[in-house]
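A protein chain is absent from this complex, but the other protein chains hold their places.
As written, the chain order gives the labels A and B, with residue 1 at the start of each chain.
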Amino acid sequence: MKPKDLGTAHTGFHDWYWQRISAVVLLFSIPMLMGILLLTYNGNISFEILNIALTHPISKAASILFLFALLTHMWTGLKVIIEDYIHTTAARVVVLNILLLLLAGFAAYMSYHIWTELSYTWDCIPCGGK
Amino acid sequence: MSQKMKQSPLSPRLSIYKWRLTMFASIAHRASGVFLVFTIPALFWLLLSMAHGKITYAYGLHWLQGSFGTFVLWLTCVALFYHMVNGIRFLLLDIGKTDSREAMKLSAKIVVFSTIAFALLLAIKI
Partner (left out) sequence: MSEKVKLEIYRYNPESDDKPYMQSFEVPVEKSGMKLLDALNYIKWHIDGSLTYRRSCGEGVCGSDGLNINGVNGLGCITAIEGLKPPIKVRPLPNMPVTRDLVVDMNHFFDQYKQIKPWLQSNTPKPEHERLQSPVERAELDGSYECILCGCCTTSCPSWWWNGDKFLGPAALLQANRWLKDSRDDAAGERLDMLEDSFKLYRCHQIMNCMEACPKELNPTKAINDIKRALVKRKV
């Protein structure tokens, strides 16, 4: 059957635009994350230094900014993939909203994690506590 | 009637199309992106948890330095390297640089082969 031209939805620009803006933010911030991780892995960063470096208010703010750039990039990237491979509107609506919920949950949890300096004891992993 | 009802077959597409390097570069960008969606948030969470408590630091470091942790770290670095270098390639195309036919093919080569070199180098160094 011949597909009809349903006109233009005027969407897509913002996904494309914010994917690129977040990409530029990540281009500078992700190497820092991986750098700190690799230095810690090699034993060059002790707990004391890591603790001071990542719980300073400025680095907390930077972590939040990084978190939201990461989430924006994940959302725009995954949305395009879902639109590419899932072809019924109903399935798209369900999957996109589940994804949105998961990302929002992750955003809330990670913001809390960063701000309250959540740590874990092995008695109760999910509830954290100092 | 039955002749008319018969639907024309769709000519074959992905199964027969020859893989070009630019096509590989694009799908690899997508594949590495999907992989990073899982590992980057997890590693970010791990690093923060390690910074927040001494016990978590010790356990986290133990896991990272184990063979599975090392492998995850290596694979994430490789996927990230590719996604970033090819991402720069895409950003340059977006602003209208390096977008001649030759530059598009050459940049795909550079991106893919530099990632292979990086993966090997990191495997030795890590």
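Please note the rule applied: a residue touches a chain if its C-beta (ideal position, glycine included) is under 8 Å from a C-beta of that chain, and two chains touch if they have at least 3 such contacts.
Note that this is a predicted model, so its numbers are computed, not measured.
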(message) As a test of the contact rule: which chains in view would the missing one touch?
(response) A, B
(request) Specify the residue from the set A:L38, A:I64, A:V80 or A:A107 that touches the hidden chain. (result) A:V80
(request) Using the touch rule from the top, list residues of chain B that touch the missing partner. (result) 3, 6-14, 16-18, 20, 22-23, 26-27, 30, 90, 93-96, 99-101, 104-105, 108
(request) Could I get the residues of chain A that touch the absent chain, sorted low to high? (result) 2-3, 5-6, 8-13, 15-17, 80, 83-85, 87
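Here is the rule we go by: only the chains that are shown with their structure count from here on.
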(request) Please report how many Å separate the Cα centroid of chain A from that of chain B, as a whole number. (result) 16
(request) Quick one: which bits of chain B touch chain A in the complex? Just the residue numbers, please. (result) 30, 33-34, 37, 40-41, 43-45, 47-59, 61, 64-65, 70, 73, 76-77, 80, 84, 87-88, 91, 94, 126
(request) Note which residues of chain A are touching chain B in the complex, please. (result) 20, 23-24, 27, 30-31, 33-34, 36-38, 40-41, 43, 47, 50-51, 53-55, 63, 66-67, 70, 74, 77-78, 81, 106, 110, 113-114, 117-122, 130
